[in-house]
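A protein chain is absent from this complex, but the other protein chains hold their places.
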Amino acid sequence: MAWRRGKLTAILLIFEVVFIVLFGILVVYDDQANATATQNSLTPAQGGADADNNVLRAYYPMFQDVHVMMFIGFGFLMTFLKKYGFGSVGFNFLVAAFVLQWATLMSGFLHLHHGKIVVDITTLLTSDFAAAAVLISMGAVLGKVSHVQLIIMAFVEIIFFSINEWVGLTFFKAVDVGGSMFVHAFGAYFGLAVARVLYREDMVGHSKEGSVYHSDIFAMIGTVFLWLFWPSFNAALAPGDDQHRAVINTYFSLAACAVVTFAISSAVEKDGKVNMVHVQNATLAGGVAIGTSADMMVHPWGALLIGSIAAVLSVVGYSYITPFMADKLKIHDTCGVHNLHGMPGVLAGIIGAIVAAVASPAQYGNSVYQIFPARAPIENSTELATIQAAFPAIEAGNGRSAGLQAGFQMAALIVSVLVALVTGALTGLLLRLPIWDHPEKDSMYEDEDYWEIPEEEAVDMNGSL
Amino acid sequence: MAWRRGKLTAILLIFEVVFIVLFGILVVYDDQANATATQNSLTPAQGGADADNNVLRAYYPMFQDVHVMMFIGFGFLMTFLKKYGFGSVGFNFLVAAFVLQWATLMSGFLHLHHGKIVVDITTLLTSDFAAAAVLISMGAVLGKVSHVQLIIMAFVEIIFFSINEWVGLTFFKAVDVGGSMFVHAFGAYFGLAVARVLYREDMVGHSKEGSVYHSDIFAMIGTVFLWLFWPSFNAALAPGDDQHRAVINTYFSLAACAVVTFAISSAVEKDGKVNMVHVQNATLAGGVAIGTSADMMVHPWGALLIGSIAAVLSVVGYSYITPFMADKLKIHDTCGVHNLHGMPGVLAGIIGAIVAAVASPAQYGNSVYQIFPARAPIENSTELATIQAAFPAIEAGNGRSAGLQAGFQMAALIVSVLVALVTGALTGLLLRLPIWDHPEKDSMYEDEDYWEIPEEEAVDMNGSL
Partner (left out) sequence: MAWRRGKLTAILLIFEVVFIVLFGILVVYDDQANATATQNSLTPAQGGADADNNVLRAYYPMFQDVHVMMFIGFGFLMTFLKKYGFGSVGFNFLVAAFVLQWATLMSGFLHLHHGKIVVDITTLLTSDFAAAAVLISMGAVLGKVSHVQLIIMAFVEIIFFSINEWVGLTFFKAVDVGGSMFVHAFGAYFGLAVARVLYREDMVGHSKEGSVYHSDIFAMIGTVFLWLFWPSFNAALAPGDDQHRAVINTYFSLAACAVVTFAISSAVEKDGKVNMVHVQNATLAGGVAIGTSADMMVHPWGALLIGSIAAVLSVVGYSYITPFMADKLKIHDTCGVHNLHGMPGVLAGIIGAIVAAVASPAQYGNSVYQIFPARAPIENSTELATIQAAFPAIEAGNGRSAGLQAGFQMAALIVSVLVALVTGALTGLLLRLPIWDHPEKDSMYEDEDYWEIPEEEAVDMNGSL
């Protein structure tokens, strides 16, 4: 145990020192946050920036919503385990804080500006999105790995996450405003692959893997904040009317998803009761399922339909697919991320491709070239000149047809899932190295080995108050 | 019980299918969220919309605060019941998600634009307000009705809520920026009327109707978020300086209300102790009581006074009026909504009328015609021309005097309470139909009948951790 102490401390301090050094070499403030930038010492009339319209203000409210989702949302959602509450909210906190720094670097390596990593409110936001991927993967292995394993997983996952997203956005020019393919599907299948490789029979049917009454209520804090702020997650990076539409679509998808989750939960459970696991998780699937197409013209009725389908898929997943995967495929998924993020993420990608396939200038106007930049005509074409005359915001693209864009959307989805599965499996092999202190059966789903636990619990619970 | 399963599932799925169909026929995006609208494919210089100033941004922070109030605020406030935590936060979630969709339609029917229901961030917000009315009513019957009854109640209530509000705003031209008359008083008296009709003696003094230590702390999550975000609730729909003033007034009213609640609670309780029920609820009465006049010139001292009076009224209500109503009037009010929303809502309406009666152009300038649109001079009058020359935002009104406006404020209050009582009573009769599975005594205030409950609770609580 003394050995373990050294490990967590050493690993975290080494990483933190490396982060500080790399930040010192590479990371600089964006001009909008940099006192050295001349624009911040001049008035607008003299070519300076308008202090009242700093880009911070445009993003900050939605950024904070997403921030709450990562640390309160995911953190409390996982407290449903009766004896793993400290680990759920605490390791979620540790892992996310670790990723905020590491993702700033990894994403920055792929988007260097004159050899520097430039940070502003949008990079803080995208680092939070990257944290989501890791926290989703964490849900698949919750209670079955040590804190050291979680940190190693987070470190490795962010490398592949960043590259996969970069490939999808830069080469495939796929669009995914809410990150359903690049964040949710990637995080889920990465975590499931790790779980498959780490599988041991004693992980399944474990006596400590379950909730108690009040731990389920703690979990609802996470669920409800995730549900409430999901419109911010899906809309934060979209501009103008696209952002407005993404909020509306996500709001309605989630509303329908919540209602249908109760309907289907009651249908699949014995005695027609409602299952808290479904309410805690499947109600959120509508946020994932609309993610790729949130800024597209799915219309309010389409949003309701997408949310409804996601609810059915997710509840059925919890009731039938998760047990099947644990029994037959040796994939044990503690939080059921396959049902909340995996399948709904794939559904989102497919919906995104379908909507892309039917997106036309007739319906979107010139916005179609803003939402799908690769559909804009190629550089120096007369088509581009015509469009830019009306709407200069459009940049030269690849002149893709709607169908071709849809194909690239599907390609990005398939590649994301495959990369997640392969790199997740490799990460699982890495995590099997004995040096990471993989927990034994008795230490699973329990805080005891990792946390100082208050001693008086038993006395108190039986005592007079 | 298998019968019940079918019911919840069937009712929710039927409603959801109807919602999708009606949305498909009727609901369209507002131009500010619609890619098809030409303005979103042009630059501002060419007559397009300014993407950086989409209306979404003006409303979104306060919208999200209100959203949190509905789902976290009301949801956790009701978790005080020791054995009904799942139902409190879970059915609150279900009912609110249901209402977001249904209120979009009902309110839309009354405000059709060229035969269509147009949605944008302001309609998402007003649907959340509508949810508040139903969640307040739910508080009166909490633990005493089935989930199916809650859905039926929500469906019926939204019809009458929408019509009542529409009448009050359109015909009476009463103003109620924080919805104290149209949301709080309506929701409370509707719920109390339902509770009266559903009254059975075994509902009162029930052994499960009470809190435990940690359920009271869960409830405080709801209380504090409601208290914090109430300024957003009262100010979200007001413009400019009115909005600023509504925030200030609500902040001070609530601060005074919290202090006075502790003072009076300690005065009315034996031994001078403070009662958690008062802290959870009466501290919020100041938000209700200032609601109608939040954007008026009540001045900061007036806000403190209103909040103080509301606290006294509410604590006295919990200590003396609620037991009286249960014993003598056969109205059992689980959450005491009469004390938090009913009486403070009536108080708010009366204060609103008084402040309207003394509102003069000398104090408000031309704003008096903005806050009370019916006081603006009639169309084509020279008075109107003079005002519009200085402040074109003013539209033609009814030329009402201050006193006449005050009269219409009182009329709107009285009508709201009466409509709520009558339609609530009728809804109560509907809910007494045996098909809705009205719970028996043993099923009241308890999750057992409606939720899969973790089995190991007893063992765990007596166990070593």
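In this document, chain identifiers A and B correspond to the written order of the chains, with residue numbering beginning at 1 in each.
Just so we're on the same page, a residue touches a chain if its C-beta (ideal position, glycine included) is under 8 Å from a C-beta of that chain, and two chains touch if they have at least 3 such contacts.
This one's a predicted model, so the numbers in the text were calculated from it and none came from an experiment.
Visitor: Which residue from B:G205, B:P323 or B:G365 sits in contact with the chain not drawn here?
Guide: B:G365
Visitor: With the missing chain put back, one of B:L13, B:L110, B:I159 or B:M276 would touch it. Which one?
Guide: Going through B:L13, B:L110, B:I159 or B:M276 one by one, B:M276 is the residue touching the chain not shown.
Visitor: Which of these, A:L329, A:V358, A:L418 or A:I453, touches the one chain of the complex that we don't see?
Guide: A:I453
Visitor: Could you please point out the subunit B residues that touch the chain left off the display?
Guide: Its contact residues with the unshown chain are 53, 58, 61-62, 65, 82-83, 210-214, 216-217, 220-221, 224-225, 227-229, 232, 239-245, 247-248, 251-252, 254-256, 258-260, 262-264, 266-267, 269, 271-276, 279, 283, 297, 299-301, 304-305, 308, 363-368, 371, 390-393, 448, 453, 457-458, 461-462, 465.
Visitor: Which positions on subunit A touch the chain that was left off?
Guide: For subunit A, the residues touching the absent chain are 1-9, 12-13, 15-16, 19-21, 23-24, 27-30, 32-38, 40-43, 46, 48-49, 51-52, 54-57, 60-61, 64, 67-68, 71-72, 75-76, 79, 85-86, 89-90, 93-94, 97-98, 100-101, 119-121, 124, 147, 213-214, 218, 221, 449-454, 456-457, 460-465.
We adopt the following convention: only the chains that are shown with their structure count from here on.
Visitor: Counting only Cα atoms for the centres, state how far subunit A is from subunit B in Å.
Guide: Comparing mean C-alpha positions, subunit B is 33 Å from subunit A.
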